[in-house]
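Please see the structure below; I have some questions.
A single protein chain has been omitted; all remaining protein chains appear in their positions.
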Amino acid sequence: MNILSIVSFLMALSVLVVGLKLSTDDLRMFWDLPSAFIVLGGTVASTAISFKLDRIGVLFKIFFHRVIMGRKIDYKQIIIDLMKIADSYNKGESLEKHIDGVKDPFMKEALGLVNDDILDSEDLFELLDERVNNMHYTYMEDANKIKSVGKYPPAFGMMGTTIGMIVLLGNLGGADALKKMGPAMGVCLITTLYGVVISNMAVVPIAENLIDSSKELFVKNKIIIEGVKLLSKKTNQVVLAEKLNSYLQPSQRLDWKQVVGK
Amino acid sequence: MNILSIVSFLMALSVLVVGLKLSTDDLRMFWDLPSAFIVLGGTVASTAISFKLDRIGVLFKIFFHRVIMGRKIDYKQIIIDLMKIADSYNKGESLEKHIDGVKDPFMKEALGLVNDDILDSEDLFELLDERVNNMHYTYMEDANKIKSVGKYPPAFGMMGTTIGMIVLLGNLGGADALKKMGPAMGVCLITTLYGVVISNMAVVPIAENLIDSSKELFVKNKIIIEGVKLLSKKTNQVVLAEKLNSYLQPSQRLDWKQVVGK
Amino acid sequence: MNILSIVSFLMALSVLVVGLKLSTDDLRMFWDLPSAFIVLGGTVASTAISFKLDRIGVLFKIFFHRVIMGRKIDYKQIIIDLMKIADSYNKGESLEKHIDGVKDPFMKEALGLVNDDILDSEDLFELLDERVNNMHYTYMEDANKIKSVGKYPPAFGMMGTTIGMIVLLGNLGGADALKKMGPAMGVCLITTLYGVVISNMAVVPIAENLIDSSKELFVKNKIIIEGVKLLSKKTNQVVLAEKLNSYLQPSQRLDWKQVVGK
Amino acid sequence: MNILSIVSFLMALSVLVVGLKLSTDDLRMFWDLPSAFIVLGGTVASTAISFKLDRIGVLFKIFFHRVIMGRKIDYKQIIIDLMKIADSYNKGESLEKHIDGVKDPFMKEALGLVNDDILDSEDLFELLDERVNNMHYTYMEDANKIKSVGKYPPAFGMMGTTIGMIVLLGNLGGADALKKMGPAMGVCLITTLYGVVISNMAVVPIAENLIDSSKELFVKNKIIIEGVKLLSKKTNQVVLAEKLNSYLQPSQRLDWKQVVGK
Partner (left out) sequence: MNILSIVSFLMALSVLVVGLKLSTDDLRMFWDLPSAFIVLGGTVASTAISFKLDRIGVLFKIFFHRVIMGRKIDYKQIIIDLMKIADSYNKGESLEKHIDGVKDPFMKEALGLVNDDILDSEDLFELLDERVNNMHYTYMEDANKIKSVGKYPPAFGMMGTTIGMIVLLGNLGGADALKKMGPAMGVCLITTLYGVVISNMAVVPIAENLIDSSKELFVKNKIIIEGVKLLSKKTNQVVLAEKLNSYLQPSQRLDWKQVVGK
């Protein structure tokens, strides 16, 4: 489970609640069911027309699996794992006993395919490459769909405010009109508030998070493919570490001396 | 007929009606013919200048055929169909008897061309590839045209509100001016409302739907071309299924054991 | 002359006039010379800085020639013309007598170059390709320049309104201030109205029309190059029609049986 | 000196002054030093953070050299010059005596390098190509930097208006509050006016002008490279003119018959 993401969401929620609390003691002032219905309902309906109704569930699942449950990628550990397996494989041990211990699903899949030895080496790495590219493309498409959904909540927020103003102004003209107008206008603005909050504290950041983690996942899988390729050629573990390090920034690189020295 | 799309449109309509109803009991308050004329008329006129008058009908036809009538693509069924035809073809049966039973028009066209055996294999698949690419390009162009139309309704909504305000303010100055001003301003805002609704509940979501389904259609046709190519080489049906599966996400893939086991 | 474009412009004008008329009987309320001067003058001046003063005339000429005078492209007729010429050419007749009857200027140019027989075939079609690409690039650049002009009218509309408000508010404070303020504010908004109308009913749709017709022209010229290339190789007219059909959508395609059967 | 650019700037200035004059006789109403300080100071400071302080001077120099001093490119004259030099060169005369008479600095550089005869032909034209591409890239980068500066004036205009409103509303509440409020609000709007004017009448049009002239310069230099290449191969002057014409639109092309006939 991704503690940092959950902390971030709690942080966003706290900022909102404290921000509202600092403005007034009466938080019920910000709750209006019709407003929530217009903004959320409009967003869901327009999303359903845009991306087919049954995709909405999929988008929620993507969010849950990749933002809430997704773990931080530990590039160093991946290189260490590949180094150890390479060392053992070079000593003539089989890959099989290592496969069960591997935690990363893609590394498990890749090592399994090498161990099975059904496809010849070139075809195997071409197939892995294609799968990684295909997965990256689909993840980016999904993330960009969610990002494009981010324009609906402010639009429906504005729609709600416009509806409220039409009603309010239409009923004006009686006595005490100006006195009643203030609170009524306040209610009109609640949909605007909901639209801004939903878009900027949820939909857009989640989409950017997904775009960001898709790119990280892509780099991780490229490192694994390269690592397994080198491993299958019985490359020395130090050379393997050095070559995989070139995918990372200097500060992220693994100091293989600590691993080999152990 | 695409039930999900129709449900989505009904959902959008309900959200709108319920949202309006929650704001006031008098729904007639939101109906103003001059406002509808300005927003719709302006949008149609500007679209006619942008994309030639006779294209507007085409855009409506595209919407009807692809959003309302377009069926959800069942990738698994397509792979199953191709497996069955491949199996029968490998047993020496002719393709001809299968062609009639095929529902997908592009698969029918592709199988027909293979059966006719006029073009040599390389030319045939190059021709099919070109047709699919050409169709995808045209579909995407059409969808992006509709998307670019989405900027007109809010613009004409704003135009209508500005017109209303000019008239309203111009006539101010008499007695009871402030009293009359409220309802009149409310009417001004109706064009803004129409603009927001038309753009965000119809034009933009429809355009995004068309972009999305064009991409799906493209993948489907690519799978069919690859499948028919493999089939024409008398590839084993299981290998065919495995190879076509690589176009899909893990969760979408066909478990061919269930098909062969039957 | 392009009747449809003219009808579209008349439509836009009618929508505007009827829309204004529905709001008030006194259309003079929307006419204000200083406002028109600010919006139009500002747009012209900024366009002159952006694209050099002498280009403005060129932009008007492009608009006139391609939007007002440009004819709808009849793909079928082009293929029929090429088929007939091919048929006659294959029978050993010279190209010369057909050239005069050809209406499309680019087809005339291409056939003329083939007939002249100065350049060898490869050079000739490379030259034609380069000219078509070059022309397409320049047309798209011009259209995008016009599109980028579309941001100036709303900006100067806003500038005019701000100027008006500054003057109006600066003179406030005397007796009857609020009474006078209404009509004066109405006048301020007229520049906003002009900006929205000029941008959304003229500049932007014209630019999109030019982008659209540039793309159509490009496809037409590509078909002609391909057709003349096939024709110069003495290809059978039916094969020629079939091959050129592949550039078009199924519904646009020429049914060559009707042409040959005649 | 580029008369047309200067005329365009004077035009923009006149539109502004006349527009203001038409609104009120008292032009001092639009002058407010703190407003100018906020909008200009904010824009300069943010530009300094964005592109390093010492680059601001460079941006002004670019503007002065390329917009104010830059001459209109006379493609025909360049082709005529190249034709004459080619003619003389083909007759066995040396290039040297022509180089001094050449006005275009890049043509002078290119002819000088051919005359020096240090680099072999292939290296020489590769070097020239690289220089032209590199220069075009830098010019486009500079122009796009200026364009991105265009977003700051409206932002600081809005900032100034917000500051003014905060002060104005904060001091409200005393007697005569409403009477004083009008003129004070007018002053607030002056920063908005400055922001719109600076961005739309200066920064953005200048950036678009630079983008446009960078593209023209690029085509001119490409023509010169091609021309000098043909010339160094002792190509006939008419062939040279014909080939260089292909870079231009039909209406811009040089009718070489007039040149040769002289």
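For reference, chains read A, B, C and D in written order, and residue numbers begin at 1 within each chain.
In the analysis below, contacts are C-beta pairs under 8 Å (C-beta built on N, C-alpha and C of every residue); 3 or more make two chains touch, one makes a residue touch a chain.
Fair warning: this is a prediction, and the values are worked out from it, not measured in the lab.
Student: Based on the whole complex, identify which of A:Leu40, A:Leu119 or A:Met201 touches the chain you can't see.
Tutor: Answering carefully, the residue with contact to the hidden chain is A:Met201.
Student: Hey, which of D:Tyr152, D:Tyr194 or D:Trp256 is the one touching the hidden chain?
Tutor: Of the listed residues, the one touching the omitted chain is D:Tyr152.
Student: Counting contacts across the full complex, list the positions on chain D that touch the omitted chain.
Tutor: Its contact residues with the unshown chain are 33-34, 37-38, 41-42, 44-54, 127, 130-131, 134-135, 138, 141, 145, 148, 152, 155-156, 158-160, 162-173, 177.
Student: Over the whole complex, note the residues of chain A touching the chain we left out.
Tutor: That gives, for chain A, the contact residues 4-5, 7-9, 11-12, 14-16, 18-20, 22-24, 29-30, 72, 179-183, 185-187, 189-190, 192-193, 196-197, 199-201, 204-206, 208-209, 212, 215, 246-247, 249.
Going forward, only the chains that are shown with their structure count from here on.
Student: Taking contact as defined at the start, I'd like the list of chains shared as neighbours by chain A and chain B.
Tutor: Touches both chain A and chain B: nothing.
Student: Work out, leaving chain B out and holding the others fixed, how the remaining chains group together by touching.
Tutor: A | C, D
Student: List the interface residue numbers of chain C and of chain D, divide the shared ones by all numbers used, and answer same when the ratio is over half, different when under half.
Tutor: different
Student: So what's the Cα centroid distance for chain A and chain C, whole Å?
Tutor: Result: the chain centres lie 43 Å from each other.
Student: Going by the contact rule already set, what residues in chain D reach two or more other chains?
Tutor: Not one residue in chain D touches at least two other chains.
Student: What's the contact topology between the chains, one of line, ring, star, complete, other?
Tutor: It is a line, because the chains touch in a row without closing up.
Student: According to the definition of touch, which chains form touching pairs?
Tutor: All chain pairs meeting the touch criterion are A-B, B-C, C-D.
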